[in-house]
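Input: a single structure, listed below in structure tokens.
A single protein chain has been removed from this complex, and every other one stays in its place.
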Amino acid sequence: MHDFSYYIQLLLAGITVGSLYALIAIGYTMVYGILRLINFAHGDIFMAAGFFMIYISGTTSIYVSLPIVLILTVVLGVAVERAAYRPLREAPRMSVMISAIGVSYLLQNFATYYTGGLARPYPVIPFLTREVTIGSMTVKALTIITPVLTVILVVALVLLIKRTKVGMAMRAVAKDQSTAQLMGIKINNVISITFVIGSFLAAVGSVLYFSNYEQVTPMAGAMPGLKAFVAAVFGGIGSVPGAVLGAYVIGICETFIKANNDYAIFSNAFTFALLILILVLKPNGLFGEKLAEKV
Amino acid sequence: MKRYIALFLACFMLVGLLAGCSSGSPSSSAAPSNPPSSSSNVIKIGIYEPASGMNGAGGKQETLGMRYAHSVKPTVTIGGKEYTVELVEVDNQSDNSKAVSAAQQLITSGVSVVLGSYGSGVSIAAGQIFADAKIPAIGASCTNPQVTEGNPYYFRICFLDPFQGTVMANFAYEKGLRKAAVLTEAGDDYSVGLGHYFSEAFKKLGGSVVEAQFQSGETDFSATMASLVSAGVDVLFAPSSIESAPLIIKQARNAGLTGPIMAGDTWENETIITNAGDAAYEVYLSAFFDPNDTSAAAKEFVEGYTEWLKADNTRLTNNGGSTGVAGVSALGYDAYMVAIAAIEAAQSTDGTAIRDALIGLQHSGVTGECASFDENGDAAKDMAYIKTIDLQNATFKFLQTQSIS
Partner (left out) sequence: MKQKRYLLYSLVLAALLLAALIAIDNSSLKSSMLSTILQKGAIYALVAVSLNLLNGFTGLFSLGQAGFMLLGAYTYAILTIPVEARSSVYQYFNGGLVQFSLPVVVGLIAAGLVAAFFAFLIGLPVLRLKSDYLAIATLGFAEIIRALIQWNTLGPITNGSNILRKFPTYSSLLFPFAVSAVCIGLVVLMIRSSYGRAFKSIREDEIAAEAMGINLAKHKMMAFCTSSFFAGVGGAMLAMFQQSVQAKYFTSAMTYEILLIVVIGGIGSVTGSIISSFLFVACSEWWLRFLDAQHYIGGVKVPLLRSGFRMVVFSIVIMVIVLFYRRGIMGTNEFSWGAIEKFIKAPFGRKAREEERKKVTTPHE
């Protein structure tokens, strides 16, 4: 019924969405790997990055505002960690998670207040939105740039985690915080670095995501954030390549579901069904390490 | 320590409850433009509109029309005495679950009549509350039949979705289009209703329809559009909010849809042209009002309203940064004037009396006949304006008027 190029078109759309989820998912998986905390506010930091871009590009050129947005987002991410998670380091996990929900609530409400609650158009970034022709199809440059950039960032991140001292410290903290501390690792610094990387990737993801969808609303981060978390769980918490794979699976499946008009309403629900399935069948995700139950 | 806090909070709550009992009205909710008047003869009119959420942009434009009308006619004479009209505004946040308390707030502040709302869902959700409190409500642009149906206190001055859907279906069919895609937003009564009536009428004419739905807050329409284009549709009918419209237009064009894109009254908002850019070619919509209308009343309104908008930057911002006259602003103006006419006819500030006056009212406004309500409380409107987007001037261009029958 449909021709071949239709499926290619869907696949490309799915890969774009998947790459965007992947960039957010890495932030989740790293924070979760180290703090065992679902950072509910991560999606909202991603949304905030979108608004930063809108307001800053209003006063200066796009190319000046890009680095400023990246820096501001990182500052916001670290500030959230300092203010809302660090004081609760010794508290039960439920308290930290509630604090994360509180931060998410605060960021959304503040964005609603500051922007008046209406959708704002995202500035056009010419080198991302110009059109390129491949064979018979015309696509936005960003459809090509996004997956390539995602792969580059992931490789860089994996190298950072496996080959550098900071990476080693991160792995140590993820394994056992108190032992790591005894070994002379400054836990708070490592956690801050994790948030720096996570927020940086969220900002990059936000530039690509909102360039594609062209507008930002205060609730824009909530759903992508949850889906990225599911991607992280799917791939196995703590595993960066796993999170990326999970993101692509979710992005592509979701696109194909949306293309079927009878079942399009299940596009979000599917993600969660996948989550429950994976948790029941393989609780540690595809590539997750087995965690011993601590008594 | 905790005990003190608990006790303190409990006392706080008790005091609050008592305060609520004694004052009986919320401390504030008056519109910013209306500092409390010193005169004791005040009649309050409630404005029940969204200022945030999916329909915030449209709600603000409708409110502007009402505020302008208020500035034109700030008083009303009842029983030989001059009453000052005070507008009480409340934001229903385009959210049916916030609708009840927003409506309740208006009732508590003692309004005699309510205007609104943009977006049919919130009007349907709050309709019973107004009816229970015996306060008449006049809908300006809520087009879903369920708003007034079976509610003796809800009136409406615009046309309805079955009419609007049929008009657009006729228009599409007359253009030689035979296969339509109808894209609606799940959970939005306006969108689903209008889409339904369009499909019904289009099928009756002999066309075929492919239906699709998206969830509220959706930003990625690429897959949906790809499937619709692949199904070979030659027109897209997508009644939706101002927020989704540019995304739908752009992503439809990206997916390779070159045929016309059509929608209902909500799309008459210039931010859509700005945001959709070059993709907004061959876009057709039905509208309530044409600013280039040559009738004296319409001309006077357009001139006065444009001046009024220009006088204040906040007003311009609320109008989406342009001086264009939106159809919903004209309806907002008319709704206020109908309310004033009804109050004068009733010679009373009592809700039931105003409602009884509304039933037999005749009122010709800038958008045509705005009263002569039928048994459901709907105005006798039998004409829609079809408009298209003029990309060169970034405005809406009037194409033709269309009626059914």
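Per-chain residue numbering starts at 1, and chain names A and B are given in the order in which the chains are listed.
By our rule, contacts are C-beta pairs under 8 Å (C-beta built on N, C-alpha and C of every residue); 3 or more make two chains touch, one makes a residue touch a chain.
Model, not experiment: these values are computed from the prediction.
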{"item": "Visible contact partners (per top-of-document touch definition) of the missing chain", "value": "A, B"}
{"item": "Of A:L20, A:A48, A:V216 or A:L275, the residue in touch with the unshown chain", "value": "A:L275"}
{"item": "Selected from A:G58, A:P126 or A:P283 as touching the chain missing from the view", "value": "A:P283"}
{"item": "Touch with the omitted chain, as defined above, among A:Q9, A:S57, A:T73 or A:T112", "value": "A:T112"}
{"item": "Absent-chain interface as seen on subunit B, which is shown", "value": "2-3, 5-7, 9-10, 13, 16-17, 20-21, 24, 26-30, 32, 35, 51-52, 91, 95-97, 99-101, 104-105, 107-108, 121, 124-125, 128-129, 132-133, 145-146, 149-150, 186-189, 192, 196, 213, 215-216"}
{"item": "Sites on subunit A contacted by the missing partner chain, in the whole complex", "value": "36-38, 83-84, 87-88, 91, 93-95, 97-99, 101-106, 109-110, 112-114, 116-117, 222, 226, 229-230, 233, 262, 265-266, 268-269, 271-273, 275-276, 279-280, 283, 295"}
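Heads up, the rule we're going with is that only the chains that are shown with their structure count from here on.
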{"item": "Whole-Å gap between the CA centroids of subunit A and subunit B", "value": "37"}
{"item": "Subunit B-facing residues of subunit A, complex", "value": "2-3, 6, 9-10, 13-14, 17, 112, 116-119, 121, 140, 213-215, 217, 219-220, 223, 255-256, 258-261, 264-265, 267-268"}
{"item": "Subunit A-facing residues of subunit B, complex", "value": "51-53, 56-57, 93, 186, 210-215, 217, 219-220, 222-224, 226-228, 230, 243, 246-247, 250, 254-255, 271, 274-275"}
